[in-house]
Structure formats: C-alpha cells, structure tokens
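Below is one structure, written out as structure tokens, with a few remarks after it.
Only one protein chain is missing; all other protein chains are in place.
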Amino acid sequence: MRWLSMRQGNGRLVAAYAVALGVAYLALGAVELALGLHNLLWCSENASLAGIVPTDILGGFASLVTGATFLSAISVLRGVRESWGYVIVGLFLSAVFGVLYMLIVGADGLSTWLSYVAGEGDWTWEWLTSGSAGPGLLRPEIWLFLASLPLAHLTLRALKQFNVLRGRRAQA
Amino acid sequence: MEKVVVALIGNPNVGKSQIFNNLTGGRAHVGNWPGKTVEKKEGKCVHKGVELHIVDLPGTYSLTAHSIDELIARNFIVEEKPDVVVDIVDASNLERNLYLLLQLLELEANVVVALNKWDAAKSLGYEINVDELSRLLGVPVIPTVATEKMGMEELKDAILEAAKRKERRKNIVKYGEPFDGIISEIASILQKDGELSSKYPMRWLAIKVLEADEEVMKTVSKSPVYDELKLKLEEAKKVLGEDMEIALAERRYSIIAETIVPRVLTGARPLTLTDLLDKAFLSKHLGIPIFLALWWALFRFAFDVSAPFSDMLSMLFTELGKFVSSGISDPQLASFIADGIFGGLGTVLSFFPPIFFLFLGLAMLEDSGYLPRAAFVMDRLMVKLGLHGRSFIPMLLGFGCNVPAVMATRTIEKEEDRILTILVNPLMSCSARLPVYLLIASAVLGPWAAAATYSMYILGIALAILMAKLFRTVIPYFKGKPSPLIMELPLYAVPTVRTTLIHAWERGRLFLRKAGTIILLVVILSWFLSNYPWEAVHQNGEFVIENSYIAQLGRLLEPYFRPLGFNWMAVVALFFGFLAKEAVVGTFATMLGVSEEEASSALASAGVFTPLTGFAFMAFTLTYTPCMATLGAIYRETNSWKWTIFAVVYELALAYLVALGIVTFGRLLGFT
Partner (left out) sequence: MRVRVPLPLLPENSEAVVVEVRGGWGLERRLAELGFTAGARVRVLRSTGPGPVLVLVRGSRVALGRGLAMRILVEPAEGV
C-alpha cells in the first residue's frame, strides 16, 4: 500500500504536523486538567495560567484526547495506512471544540446584548474574553483549531489523490 | 383527486427518512401505530394530479413475526394492501438489502425499488447494472441519491405507473426443489379454506406455515384445513430438517449471492474512508475517551449555546404577561394571567432550546453514522452493569435532561432492557439539579462546595448501577442477562442540514406537546397553592408565603421529614422541585423574601440547613421522584401507569433511605 505510505515526502509532512499538534493538545489538556483538579481539591478560587488557560477538568480531558489521537498518527511512519484515520479524527475533534468554543463566545455575546436590551446591564465587550468558555476568544483550543486548518487542507488533498474520497459529498 | 396509498419500507440506515422527507416536503403527521409504542409517520404528496398518501413503515431487516416492528410492517402490507410498496435499498450494501426485497416479493406486494445511496456505491467502486437487476426481480428499479434529491421525480413517476398496473404481476421467486414442491402442496391445502385464500397470498402463507411463523400459525390453527396441514408439515420436516425458517433464510441468501449479485454487481475498492475513521473511533484505547469527549461537547453545545435563547423566551413571556395583565384591574386575575399562564408558558418554552439543541447534536451524531460506533465501544461496560449496550445513550443524555433521555430509549429493542434503562435513568443527575446543589453547597458547605457537588454526580452513577443490578436480580421481570449486541455499522456520511434539523425539530415538538402540557398544568397548580388564601398571602403588598396552602402542606408533611433534618421550607421546596428541579432555587428565594442571587447567603443565615442536613438535602434532590416532565415522558414511553408509579415510589423511598443514611452516619461521626 505504497500510495498511502507516510514515508514519502507529503506523508512525512502530515505526520510531523499531526504529531506537533498532538503534543500541543496534550500539554494544553494536561494543564487545564491539573488546574481544574487543583481548584476542586484545594478549594482555591479560580486560578488560571496567564489568564489564558482556563481551569476546566472535562475540557482539559477533551484536549488530552485530541492530543492523543493526533499523536497516534505517529504509528504511520511505519507505513501503516490506517494512521490517516487518526489524523482525520484528530482534525475532527479539533474542529468540534474549536467551533464549539467560538459558538459559546457568540452565545455569551448574545446574552450580553439581551440583558442590555432588557435594561438589566450595560453593554460591554467583556464577553469576548471572559465567559462560559473561560477566556473567550483567547481560548487556546480555538487557536489550535485554526492552526490545524492547513493540516486539514493537506490531508484532504492526499485523500482525494489516493482516491479514498471522490466528489463533493464524502460518502465512503 | 385520485388517491394512491404508498408504503415506504427498507433496512435501517438506508435513507428512508430522507426519501420520506423529500416526497412529503418534510411535513409529516406523527403518531403511534394503534396499540403500540412504535412511531407512525404519514405524509402527503401530489404528483401529476394524483394524491400520494405516504406511510413510513418501521425500518426492518426481515418480515418475520419475531418483533413488533416487523409485524407492523408486515400487517400493514397484508391487511391494508397499499397500492404501492417502495422498498428503499442501499446500493452500497446491495446483497443484504435484497433479503427484505425477496420477502416483499413473496408477499406479492406491488414493489418499486428505490436504489438509494447511489453515490456512496459509486465512491466505493461499485458498478450496478440496474436494468439487469430490474429484469431479474421483475420490478422497476430507480437509482436515487436522497441527500441530493436526485431521482425523486423518476421515483414518483414509477410509483404512479406501478399503481396503475391493474394486473399485479406475481413475481414468483423460485427456491428450487425440494422447497418449491412442498410449498405448492401446502399452498393447495390452504387454498381449500375460502377465508384464507381470499385474504392472504397463498404462496406467502404457505411459506410462513412452513417456517412455523407464530402469527400465521395462530390464524391458521383456527382453519378447517389445519389437521391436513399438520400432517403435511410433519412430512416436510422429514425432508427439509427441523428448522425450516433458517433453511429458507439460507436459501434466500443463496439465491441472492449466486444468481442475482454476480449478474448485477461488480467492483469494490479495498480501502474506504469508513475503515480509516473506524481505526480511531473503534480504537481499543481511544474509542471510549473520544466518545466521552464528544459527549462533553454535546452538552456544552446544548446548554451553553442555547442559554441566550432560553433567556430570550423567558423574558419575552414575562414581558407579555406583564403587558397583558397591566390592563386587568382585578389583582387575582392579573396575577393568574401574568404569573400563572404566561409564567407557566415561559417556563415550558425555556426548556425548549436546550432540549432542541440536544436533539440536534444527537441527530448529527446519528446521521453521520457515528452513534453505532459509540455503542460498540461502550457495549462491554454496559453489559457489565447489567444494562443493554444501547442504554449508554439514554444514560448519558440523562446528565443533560432526563426527558430526551427517556425518549431515546426507543432504540432498545427488548422491552425489559428498555424499561430497566428508563427506571434507572432519572438517577443520572440532570442539569436542572445543578443550581440546587450549588445553592445549598455554597450556603452551608463552604470550601467543600465544589467537591460536594461533584460527589452528587458520582453518587447518582453509583446508585444507578446499584439499582440496575438490584432490579435484575430481584424483580422477576428483569431476570436474565441483557440481550447481546447485534448491530449494523453504517458507512460514515456527512449529515444533511435539512434532515438533521427536521429530525431534531420533530423530537423537540413531541417534547413540547407531551411534557409541555403537564408542566403548564403543574405551574398553574403551584401558582394557586402558593397564592391562596389570597388575603393571607398578599398582605399590604407583601408576599407572605408562610400563610399559603403550600406552606400549610409543608408543615403538615414536616414531621415525616424531621428525621432527615428538613423543615417545612425544605419540604415546600422539594414539592416545587417535583414540577421542575430548577424551581427549588426560586422557591427558597421566595420563601426567604430575597432575590435568587442572594438566596445562598440568606439560606446560610436563616439556618435552614446544617452542613450535614444540607448534604442530605442535595442527595435527596438527586434521587427523589423525577420531575413532572420526565414522568410524562416515562408514561409515554412505557405506556403503563404501573411502571410510572413504580418509578415515583421507588425513587422516593430510595431518596429517603439515602438521606436518612447520610444523616445517621453523619451523626455517628459527630456532626449535627
């Protein structure tokens, strides 16, 4: 199955990219999880790293999982074609959470606007950086998702090239 | 206008709902099949001046008498005799889908085949000779791609043409000897019974008799020809062997594999996207974590993104209520309209956004083909807990809201497994209980607040496992192991926006109708109980809840709750929690005369709870009767008062025991 082997140029780039993202997500997830547990067990008020990494036990877990999935793509340097599956799923998870947090920031904005309209509060732009999704748009998962987009492009190209995907609608 | 009745049938996952939506424009009348809990969908479509009345039959692999779904589908075809039956066949899965088709031909239904997912088949590398297939089977075959609405016009044309066909072609599928000989012998015996021969297709009936089909045997045993039949069957057994049902199943597949498929299907690519994705989703180590992560995303999506919409609806109805009642002079009527009716409507509708978003997310997971993978990885764990593999969806949904969770148990086939899951589900701490935990915990538990809250979730899971095990061993109805997993994993596909939205909307609307009316009624009831006797409660513009009926009720029940350390206020709060768990916070606020934000500190200073009794109260909230909406859903899904009442009683008892246990144990340790 040479054509999907990651040993060739393009494949190697994808694998390295995936691994890099994997490490980033793992680190992020570990810190979020640790902060969250710290809050829970030592009952301190909400600490957060540099004001950017939120304390979020389950969110941290999710990032760890995304990281682990990306890292599994490494097994492909051995020529195992299925690792492309790990890359795709990693991209998928990255997108799910990236978009999710963006939506939540949007919802926070909508809430702020609502209470302003109802006369219960003033209009602020606070919701952009602080809200239900922790540091709002500064949330690292959003940036990592954006960083994963080029990888998504590369992967899509590779899959089309190797005939795994055909046409617009991916149904296989 | 001429009217044609069209039945839609097909294997699960073939895109039947999509085709139904395409034909009916997404407008469906949803109900239940008479006497059953299975959903019945009907719709209309007008084509070339003819009205097509479309009935969606349950998705099924076969037409035996062994499951309700199959019986419903079969009986509809035999008894209602629809003008046309459209069998939706998955082109990317041709071989297996043809099995049902053969059975439909046995039934002598007027079949039109919609060969759906044509694009998926192409992308898998398949080439299907549609003309040859049509010729071999003797029925029209129309290639379609439902997701892109391709082939719909041709399908409608074919339906009309088939309906006009006066001479119903009897497509006899030959099973070869010795089957055919015996079948015709049995058929000729059956022919002698005028009643049977006028109602059923003879060859089909003969085949069913041979298979010892339960439903058919019930009917046939009353026939005068029964004795003759029995003799013939004994003879047949000697020739064909004991299990003729299996023998015939094998024969059908042989025909498909040897005479149909080779002439019709070619090609197949070695590697598919589905295989790649499964590598990760079904991974031994990553499978479950990925699932849990996606689940967390679903909840965040359903609750955080929907929050502003809920707020909007509440605000809207509050304002409307104020507006309408401002024109009314009588204070009682004004309050009734503003707080009772509009307040009630606002409450009901504020539930809708999170539930709709939950269903939306769930529909996306389902339509993409992912959900069976989740069932796959969770199966082992579920079975160990005494639950069916598919129980995991309702159990996890329960953490968001128990109402859609209970509704989701529909996918569990076996009744016993389904009811067990429903009974245990409310122990999953739904999101409405969270504000209650936070309120009490922050009031009396100080630094341990967060940990105590998390412990409620864990307690809920532990109790659920315990109860599942207990019910399985103690209640005879549930005895035995959960049924094993047999499940098809469809190909992954990108869900269509329209279908997914329709899916979610249908289920959300159902919730509104059923649970909504109950919630509204109860809100009005509680309005009454907390506002009357009017003068006593409304003194000098103040709201004195201590004088209301509800407070009287609370004081009446107080002695029963004293062992738990709950006073009348707690009892009243629990009562309101019965309608909706979120109401507990508001109730405390009202009773203490403060706003909801200040409730926590007010609670602390009023000394209603000690740390110990507060913790016990949290546990009680977790465990006691499900809210009204959930009860409504439980009644609807089980169709039985017995189980609904059982759910109420056992949970109340369990809550009492658990709270009592906590208080007793705590006192032993020296807490008050």
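For clarity, chains are labelled A and B in written order, and residue numbers in each chain start from 1.
We adopt the following convention: a contact is a pair of C-beta atoms (placed from the backbone, for glycine too) under 8 Å apart; a residue touches a chain by one contact, two chains touch by 3 or more.
If you're wondering where the values come from, they're calculated on a predicted model, not measured in any experiment.
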(message) According to the contact rule at the top, which chains on display are touched by the left-out chain?
(response) B
(request) Sort through B:Leu136, B:Leu282 or B:Leu501 and give me the one touching the missing partner chain. (result) B:Leu282
(message) Just to verify: which one of B:Tyr61, B:Phe76 or B:Phe478 makes contact with the chain not shown?
(response) B:Tyr61
(message) So one chain is hidden, and I want to know which residue out of B:Val5, B:Ala28, B:Leu94 or B:Ala280 touches that hidden chain in the complete assembly.
(response) B:Leu94
(request) Spell out, residue by residue, where the missing chain touches chain B. (result) 61-62, 64, 66, 92-96, 99, 243, 245-246, 249-250, 253-254, 257, 268, 274-275, 278, 282, 284, 372, 375-377, 379-380, 383, 389, 484-490
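Going forward, only the chains that are shown with their structure count from here on.
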(message) With centres defined as the mean C-alpha position, give me the chain A-chain B separation in Å.
(response) 31
(request) Could you pull out which chain A residues touch chain B in their complex? (result) 1, 4, 39-41, 43, 58-59, 61-62, 64-66, 68-69, 72, 81-86, 88-90, 93, 96-97, 100, 103-104, 106-108, 110-111, 114, 118, 132-133, 159, 163-167, 169-172
(message) Under the definition above, what is the set of chain B residues touching chain A in their complex?
(response) 92, 117, 119-120, 122-124, 147-148, 269, 271-281, 283, 286, 289-290, 292-294, 296-297, 300-301, 304-308, 311-312, 315, 447-451, 454, 491-494
